[in-house]
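Removed: one protein chain of the complex. Kept in place: all other protein chains.
Moving on to chain A:
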């Protein structure tokens, strides 16, 4: 510490440290344990505080910001209920590996353990759903702890980090010196892949007769879209992506077979099942992707590139594991392929593509838009056309989320913001807040359902306060659609508690929050309404689409089934 270092209170140290990290926005909600911090916030202009209406909203908003920008999202909440309300959002970020720094107030150190007012063991409660967490017990450690938190959250496989700061720490003073870098003997992520393994992988990749590239959210988190695209085009191999990976490779490209897995396309799932070499990049073989593990890619040798060694061979044993940052490993592979004398087997590849195109001709996402009831797929198709595939789309969880994944062809990374791992209903609207703040001039659409939107509906108020012109597209079928779909298929149509009998009038609701509400119930009105709503650039527009209540998401690989055991839409069933 230098003599010149300025003495500051813990609260000011926090604010200055956040500013030093380049933080633009803090998403938060004040309370007793963070009063000193909020007082320091009041006296400064470096950071803008976004007041949400519920702490869950704060975490999702910070998460949306982080996913759209690649920068860490920052949350500030009070002790006790402030911290527990934030947990759902922290777990959401953890499952999708989003970098968040969550600051929770804590009761003063002498009161810790006394069941004090608004006391909860935040470090203990959050432990299973954070990458790491800290309880700051010495104001002299505060700046260093914040540095560590940002370092851990943003490097390696990213994730949320929580810092629990007792109230007395924020009032005590210490010299402020913010370190430029930090070294931790216990945390050193591996970035460069093992060259020998990369060579072996390239040999295998080039020897493939029926290759398949399967990429996931890791490519987006690792900013490796460019490398993935170059790699895929260089090889001419088919590519599929997970829900979290969409946008890393252009969804409009011929080599792209669509999403795979439970609601993946016919061609993607069959190509997975029949491939002889599977190249998994930044993906984690999630159960919604693999289906029945015993029958997963039965003919394939598997290469797996991931920054997290624990993701490799966790559920599916792989033949060539490569631990490293995906951009670097793909860069090495591209280099080796270019230099290699061996090139992809063009004859085998032509045969493989012929087969894939036969599968593709099944047109598995086909639906019929009849004049009476709006089909959800139709709304998404029109939304895609009108926004030219360029909008930021957030979503909640359920059928609408799958329809976005199937029908909105993302051509850029970080435009598709959804809760894939935890599957958190209520994510979409607050996430859109974070995205819209980061990109005030871009179109941000929250595609949701009438059930999901109500889980964080209070954030409509935040949108008003900060003039966020988010567009909400609700696919309103009066049901928790995905649950209803399972009940129809697997529970003999016993629709147990999935019908929402007392829905609000969303037009009036939007209006009461100061926004514009629209309700659309005729297919012929869909396009016009979307154009009208999206053209309003300075207001939030809540577009409530009353859709066909019986539409299900197809194709579907039921839980515990193999990729080649798909249920197709009734109109598509092959004889």
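Just so we're on the same page, contacts are C-beta pairs under 8 Å (C-beta built on N, C-alpha and C of every residue); 3 or more make two chains touch, one makes a residue touch a chain; residues count from 1.
As a convention for this text, contacts and distances are computed from a predicted model.
Trainee: What does the UniProt entry say the missing chain is called, choosing from "Ferredoxin", "Glycine oxidase ThiO", "Acetolactate synthase small subunit" or "FAD-dependent oxidoreductase"?
Mentor: "Acetolactate synthase small subunit"
Trainee: Among the options A:135, A:463 or A:518, which residue touches the chain absent from this view?
Mentor: Once the missing chain is taken into account, the touching residue is A:135.
Trainee: Have a look at A:51, A:109, A:123 or A:171 and name the one touching the chain we're not showing.
Mentor: Touches the omitted chain: A:123.
Trainee: Would you mind spotting which of A:24, A:230 or A:308 touches the chain that isn't drawn?
Mentor: Going through A:24, A:230 or A:308 one by one, A:308 is the residue touching the chain not shown.
Trainee: Among A:185, A:388 or A:494, exactly one should touch the missing chain; which is it?
Mentor: Once the missing chain is taken into account, the touching residue is A:185.
Trainee: Which positions on chain A touch the chain that was left off?
Mentor: Touch with the absent chain occurs at residues 123-124, 127-128, 131-133, 135, 152, 184-187, 308-310, 312-314, 317.
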